[in-house]
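Take a look at the following structure, please.
With one protein chain held back, the other chains of the complex are shown just where they sit.
Up next, subunit A:
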Amino acid sequence: MKTNDLILQTATKVVVFIIILFSWHLFFSGHYTPGGGFIGGLLTSGAIVLLLLAFDLKTVLAFLPIDYIKMTATGLLIALLTGVGSFFFDAPFLTHTFSYVDLPILGTTSLATAVLFDLGVYLVVIGVTMTIIQTIGETE
């Protein structure tokens, strides 16, 4: 018998946006409050897992055509390049810096290069989690 998942699917469509917004909030606020790349990436992959639960694997792949292994590689590359970038300024490997910038809407914000390293962590966490879950889900 074909199950009717209308309630779950409709709720998922609303809730996924809340989860992804909250994960980005955790990601960007990680420098001053609890949060950061790891928990933000886990929460984003949690939102994708909720999509996988409500819909099936093919629908989610059509909606988010992402190769998660390449995503992991990109994240590692970003983390490595932020470390290498410090060589151009005659500083040791993985030296980070920050400065205060006047942004148009947000006002005076401190932009740190550690966020770029965190972006790498974020991508690696999403990539690894989704690779694990999809490979387990595909095996019969």
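We take it that a residue touches a chain if its C-beta (ideal position, glycine included) is under 8 Å from a C-beta of that chain, and two chains touch if they have at least 3 such contacts; residues count from 1.
Note that in this section contacts and distances are computed from a predicted model.
Of the names listed as "Acyl CoA:acetate/3-ketoacid CoA transferase, alpha subunit", "Na+/H+ antiporter subunit G", "Methanol dehydrogenase (Cytochrome) large subunit apoprotein" or "Electron transfer flavoprotein subunit beta", the one that matches the UniProt record for the absent chain is "Na+/H+ antiporter subunit G".
Of the listed positions A:Ile18, A:Leu64, A:Val84 or A:Val101, the one in contact with the omitted chain in the full complex is A:Ile18. For subunit A, the residues in touch with the chain missing from this view are 7-8, 11, 14-15, 18, 22, 25.
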